[in-house]
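Please read through the structure below; I'll follow up with questions.
The complex appears here without one of its protein chains, the remainder shown in place.
Read from first to last, the chains carry the letters A, B and C; within each, the first residue is number 1.
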Amino acid sequence: MEFDGTFGLADVTTEEVWLALSDPVMIKNALPGCQFLVEVDNPDDVDFDALEEAAAEEEDPATLPEADPEEVAERGLAQGGHYAALVQVGVGSVKPRFETVVTIDRREFPEMDASGQGSASDSSFEMDSGMTLVETDDGVDVEWWTEADVFGRVAQMGQRVINPVANRVVGRFFKQVQKELSDVGDESSGLRDRISSYI
Amino acid sequence: MTRDISLTVNGTEHELSVEPRALLISVLRDELDYTGPNVGCESSMCGACTVHLDGEAVKSCTVLAVQADGCDVTTVEGLATDGEFHPIQQGFQEEHGLQCGYCTPGMMMTATELLDRNPDPSEEEIREALEGNLCRCTGYQNIVRAVENAAEKMQQEPAVADGGGD
Amino acid sequence: MFPDEFEYERPETVDEAVDLLVDHPEAEILAGGHSLLPTMKSGLASPDLLVDIGHIDAMQGIDHADGTVSVGALTNYATVDDSPVMRENVTVFAETAHAVGDVQVRNRGTVGGNLAHADPASDLPAAALAADATMVLQGPDGERRVDADDFFLGMYATDVAEDELLTRIEFPARPEATGAYAKKPSPSSGYAMVGVAVSMTVDAGRVEDVGVAANGIMDHGVRLDPVEDALAGTNPDGETVATAATNAANDLDEMMMMDDLQASAEFRAQLLETYAERAITDAATGTGVVAAGPS
């Protein structure tokens, strides 16, 4: 399955969007059903139960605009980095918990590619995604694409729901991103300048 | 964790203890040995498991046994009385309304409910009523005839019971 | 296949049920079970706790008083289909209930379960919208009423909170209205590829009041405002209806249109026009449901 689209963000700069979309905390907050998103050393050996416990105890650090841009840049997604996430996309009574590992394959401002896979009981998925930021007259367009493959029960029994659910997840994600970023644009130009310096 | 329930099947009351997740069809077949209703699809499509629950046709693969607690269940085993075929059974026999017979118990349970509601259904009404019962053998034509045949028999029967024309 | 193990509770009253939901927000509600059990059997859902509300008598039955028809959430489709009160006062809902599933499903599936499940391809959401239904929800803080227009939020998503229960659906009684539902069923599942529900009141040859809504086309039931607008005040003759129906897909967000193995979004949009025309025509002639072709 392939999905793609363009999402327009008003009154922000490419650098702000880049920094925000590189922030695992912000992504975690924006992604529906995401319990945690943390960097891991070995993508083949992730203890999701332990990470979930840890995530439940910790409080999320602040994101932009409250956060210090330096800290955000510090924890930002890195090329070659592996990130573990637990995503529970609830669709009515169907609430599969996908244990997911994402790798940032390429990260060159203003473009980023990532790939990942995950599994939930007798289903699994694989995906390749990418995005490019394009400056527009009144802000930034996020051009994104995802190629996703689903296997097992969800592929077989849930065929009817995959497309709209994926569309909704993506839609909500960008809406949330937009909401968080609109605050960035409101802030003093000081923050803007500081953000630019981390790109 | 199990739960005590009571089911009256074809007039016989059964008290039993079931897991909440046990499907009515599993309990009927595996616990109580009513193997007439069959399992065909597990997606609530084929209707081979159709039984009457308090007089209404239901797919017993889509009802938990605990939901049927206290209910009257009629299976295909309860159609004939005193060794005498129900008119729907006679209709299926006379019109060759079955081949492998696997869908037949469910098919007949749905058809009897149709005839209770509508004693003289048209072909279109019969086909619509059987929407939830799949048959892979007959092409449905003789099933339709079987239901029509049974409808005729059932309409004649009360006249006979009333003592005929006089 | 078989459902995974779960805990099971069977409250006898709405308050007991709500208490259980407050204590167990993760619980799934079991009404007729005809949406939930297939999902559990296919292994897609494994709730830890089922709250079986099937024995709550207060949620059963159909009442008609003071210009309002109230349908208990546990009322099954067959009861709605057969109800003279519904046929007279909420025709579109009765016609649509007749189009749900098959005989066995109609005997067992409940209108509340259907609406709360909010399957995009289900039939009743469009009828609830077209009939201007109000959903009555019971939660720990008492009763809450939600218009059908605000109730369906997305695929399997409604405005019912985790600790709330849909207890009944209220409809304005409209004995003067005709109603129809035209559906293109998926030949395999019987679910709607597209289904259009219409409730219409015509006075002196003019459309006085009309509700038109669709299932199957979007990720949730939607009201077709442009069609309603095009019909309002007109004489619903063939040409007017056909023209109005061409507006059916106008306001719909293509990105959220259903697009799957059964039918592409493009084809659904085409079907939507045809079935809107069929449903409106049928409502206009007051003859009831339009039967779809077999394929």
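Methods note: a residue touches a chain if its C-beta (ideal position, glycine included) is under 8 Å from a C-beta of that chain, and two chains touch if they have at least 3 such contacts.
As a convention for this text, contacts and distances are computed from a predicted model.
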Protein that the absent chain corresponds to, by UniProt name, given "Type 2 DNA topoisomerase 6 subunit A", "Cation:proton antiporter", "Xanthine dehydrogenase family protein molybdopterin-binding subunit" or "NADH-quinone oxidoreductase subunit H" = "Xanthine dehydrogenase family protein molybdopterin-binding subunit"
Key: Visible contact partners (per top-of-document touch definition) of the missing chain   = A, B, C
Query = Of the listed residues A:Leu37, A:Leu51, A:Met131 or A:Val150, which contacts the missing chain in the full complex?
reply = A:Val150
Message = Among B:Val58, B:Val73, B:Leu98 or B:Leu115, which one touches the chain that has been omitted from the display?
response = B:Leu98
Interface with the undisplayed chain - residues on chain C = 1-2, 4-5, 42-43, 184, 187-189, 261-264, 267, 270-271, 274, 292-295
Remark   = Omitted-chain footprint on chain A covers residues 1, 121-124, 126, 149-152, 155-157, 159-160
Request  = Considering the whole complex rather than only what is displayed, give the residues of chain B touching the chain that is not shown.
outcome  = 19, 21-22, 26, 29-30, 33-43, 45-46, 48, 75-77, 79-80, 85, 89, 92-96, 98-105, 108, 123, 126-128, 130-131, 133-145
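As a convention for this text, only the chains that are shown with their structure count from here on.
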Request  = Find the geometric centre of each of chain A and chain B from their Cα atoms only, then give the gap between the two centres in Å, rounded to an integer.
outcome  = 53
Remark   = Residue numbers in chain C touching two or more further chains are 42
Request  = Quick one: which residues in chain B touch 2 or more of the other chains?
outcome  = none
Key: chain C-touching residues of chain A, taken from the complex the two chains share   = 5, 91-96, 121-122, 153-154, 157-165, 167-168, 171
Ask   = Once bound in the complex, which stretches of chain C touch chain B?
value = 1-8, 10, 30, 33-34, 37-38, 41-42, 50, 52, 54, 78, 101-105, 107-108, 188-190
Remark   = So, in the complex, the side of chain C touching chain A is made of residues 28, 35-36, 39-40, 42-47, 117-121, 154-157, 219, 255-256, 258-262
